[in-house]
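See below for the structure under consideration.
Shown here: the complex without one of its protein chains, the others still in place.
Chains: A, B and C, in written order; residue numbering restarts at 1 for each.
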Amino acid sequence: MFPFVYDFRWEATSLIFLGVFFAVITTLMMMVATVTVRSVKDLRTRKIGTLRWHETFEDLPAGARSCRFAMSGFAPGRSCDNFFECGTCAVYPRFRSLEERHRPEDHESRSGHGGFGIDEKRYYHRGHTWLQEEEDGTCVIGLDDFAARLLGPNPTYQLPPAGSTLKQHQPAFTIQTGESSVRVVSPIDGEVLEAGDSTRGWLLRIRPSTQLPHARHLFRAGEARRWFQAELERLNRLVEIPGVGATLADGGTPVDSFRETRPDANWDGILGVMMLDV
Amino acid sequence: MNSGRLSFLAGLVGMLLIGWVFFPSLLYQKEPQPLQFSHAVHTGEAVGMTCDNCHTFTADVRSMAIPRLSNCKECHSEVLGESEAEKRLVDEFVAHDREIPWRTYSRQPDNVYFSHIQHVQIAEIECERCHGSHGKSETLTDRQINRISGYSRNIEGQIIPGLRFKAWDRMKMDDCSDCHDERGASNSCLKCHK
Amino acid sequence: MKSIEISPSQYVMVIDADRCTGCGACMVACAIENNVAPAHPDATDRTGVTWMKVVKVSSGNNGDGKPACYLPLPCQQCAAETPCVTVCPQNAVEVDQQTGIVFQMSQRCLGCRYCMAACPYHARYFNWWDPEWPEGMEQTLNPDVAPRMRGVVEKCNFCHGRYQAARASAAEHGQASSDPVTYEPACAQACPTRAIKFGTPANNEQGVGDLVHSSSAFRLLPRLGTEPRVYYLSKHKWIRQMAQMEKETSTGEEVHG
Partner (left out) sequence: MDSKFITRGLERTSLRNFSVWVLFWVVVLGFGLYGAYLCLAEGLNQTNMDNRFVFGLWIFLDLAIIAFGAGAFFTGLLLYILKRSEFTAVINSAVVIGLICYSGAVAVLAIDVGQPLRAWFTFWHPNAHSMLTEVTFCISCYLVVLAVEYMPILLKNRKLKERPSLLVFQHNLHKVIPVLAAIGVFLSFFHQGSLGGLYGVLKGRPFAFREGFGIWPSTFFLFVLSAAAIGPSFPLLTTSLVSKISRKKLVKPEVLQSLGRISGWLLLAYVLFKSVDTLVWINRTSPSLLFSPYEYYNQESFGTWILFAEIVVFGLVPALMLLTRKIREHRGWLITAGLLACAGIAVNRFVMTIQTLALPTLPFDPFLSYIPSWQEIATFIAVIAYGVLLYSFSFRYLTLFPQERDLNSLTR
């Protein structure tokens, strides 16, 4: 193996053979070393939050990753490959302008679609939270109708204290319901000012780092309707909910709690898959 | 220096001590020689003996014999000097005509074939080449036997990391083959193994 | 058959198949000389260790006046493309350049048995059991041969213990180590009919130098190109043809050794 080992052979065959072997071993060791060094570096630079979101995104079922323009019909079948960061997405501006030209914003005011209350003033995030700008410039965050029906009655919230920092797409708070707990991702970067509760109609008051109209990754009412529709279909593929699906086209109202209609389903799994916490 | 680093260093030193001091003494079983003997006195100017005066070829000419009592008796039929060892030699061994159970330092493993005659007579290699200054030593050290392999430490080498600084520091296969290489002798397995 | 490529100073064995009576003395002498432990009670003829093995070969109906012959089969000490040497993963088999002896280093052997699969002569043996000698019998072990342990391969090495001893006494008489020495393996010594001859063609001990060129000399499976150092002699054509796998030879033409 080595020249100092008795009966090491200085012949071409041996040298080629051992050369290849050592090359392979060295490459392997270098790779593991590089990976370790990079990991240590990543741990030091505290990119964990972003990284975790990227990993979570990669792990999402394909159905949960469809592009917003796929839902609006401008990019059929397109999957998001930018971690839902529409702000930095290369194709966003093109599709956006297309959308604006061909389908001017739907101003048809309806209190709900598919039985979900959609508020024109609110911005919706794909983790089933919404953001609403208050008069004093702060924002409040709440859970949308869809999430409320997924969670069922009386969920408990573990909210971050005032002064905490929120990062877009990274876990903001945890909800406990039944046996399962799910992490809800923050719709935007910001600082927590005050924790609320469900009786006040919102869960967190924050000071966002971005002004809402510039937060491209959030949905406005028109888009949110289509997205709710897609989410309902996704849910229906996971678990057949009586009263949802086929009946929805008739404008029927979904049940108040999905859970109660199908108590036998794996609700922990469903929660995770629907609320981007896999 | 924080306590973590300190305890790491302490542990390192501790482990090194165990490995370099404690473990070898555990690994090797010490066997004292039955009698003290000074090669230096015999090979010194006063007596002037050479190695082959006592270490002669065995009958099959492959080994050098460890001297038998008859060798000693040639001079030591009675006490010559004043040393304790010599008194014991005469009292315990010569008087009862009992062979001295010397412990051999350099017996090779069972699968090794070593022929002294080929090395000493044909190749004319000096005794010192392999046995070092043993012929000038004042005392006989304990024989150390590896408890696992059963080999003498003179074969495996006294230096713990296994290094060889002088030709006679070790008598391992590599040492044999190095010398064979130097002298252009064959390094075929069959030459030394049985 | 190709002419020999064996260096005249390397050892050859010449076994006269016509003289062999199948008595098995060579097998016994070999086992004793080389410290082969008594067979385990469960051992069969396929799991025992017999460096030298005498096999009986029947002629069928083409006896040529000799209905059967005995072939003592030691390791054939192949001189060319030695099959066991190239396959060993860790250089535990070696051909000694001076003597031509193929030497199995049992201490290096992993026991993978690839060499046994490679050997066309089935002359290699695996230690399926721990070698055990009856109480007291270990005193009779030959000090010139190291016993082998369980799980390693071993084989005939032309009694190299005797070679070493011969080498030492040659040295005593001042003979340089490059000259071949004369010695006789245990099987040759024990053969009551002197069917086994041993020596170097150069020194022509027991006439081996002439015998290997005789017209009745042949080797086993010569077409494999292994150039065995073990030669056989027979005046009987069927034996020669059988050993060389030559089934079609025209009558009246002698096969030259």
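Quick note on the criterion: a residue touches a chain if its C-beta (ideal position, glycine included) is under 8 Å from a C-beta of that chain, and two chains touch if they have at least 3 such contacts.
These figures come from a predicted structure and were not determined experimentally.
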Touched by the hidden chain, restricted to displayed chains: A, C
Out of C:108, C:213 or C:235, only one touches the absent chain, namely C:108
Given C:52, C:101 or C:119, the correct residue touching the omitted chain is C:119
Residue of C:26, C:52, C:171 or C:242 touching the missing chain in the full complex: C:242
Hidden partner interface residues of subunit A, rising order: 1, 5-7, 9, 11, 13-14, 16-18, 21, 24-25, 27-28, 31-32, 34-36, 38-39, 42-43, 48, 51-52, 54-55, 59, 61-63, 179, 237-240, 262, 264-266, 268-273, 277-278
Write the list of subunit C residues that the hidden chain touches. 40, 42, 44, 46-48, 55, 57, 71, 81, 83, 86-92, 108-114, 116-122, 124-130, 149-153, 220-221, 223-226, 242-246
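Basically, only the chains that are shown with their structure count from here on.
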Have a look at A-B versus B-C and report the one with more C-beta pairs in contact. B-C
Can you compute the centre-to-centre distance for subunit A and subunit B, using the mean CA position of each chain? Integer Å is fine. 76
Separation of the C-alpha centres, subunit B versus subunit C, in whole Å, is 39
Of all residues in subunit A, the ones touching two or more other chains: 7
Touching at least 2 other chains, the residues of subunit C are none
Going by the contact rule set out above, which residues of subunit B touch subunit C in the complex? 60-62, 110-111, 113, 115, 117-118, 121-122, 185-186, 188-191, 193-194
Contacts from subunit A onto subunit B in the complex sit at residues 6-7
Touch list for subunit B against partner subunit A, complex: 173-174, 177, 187
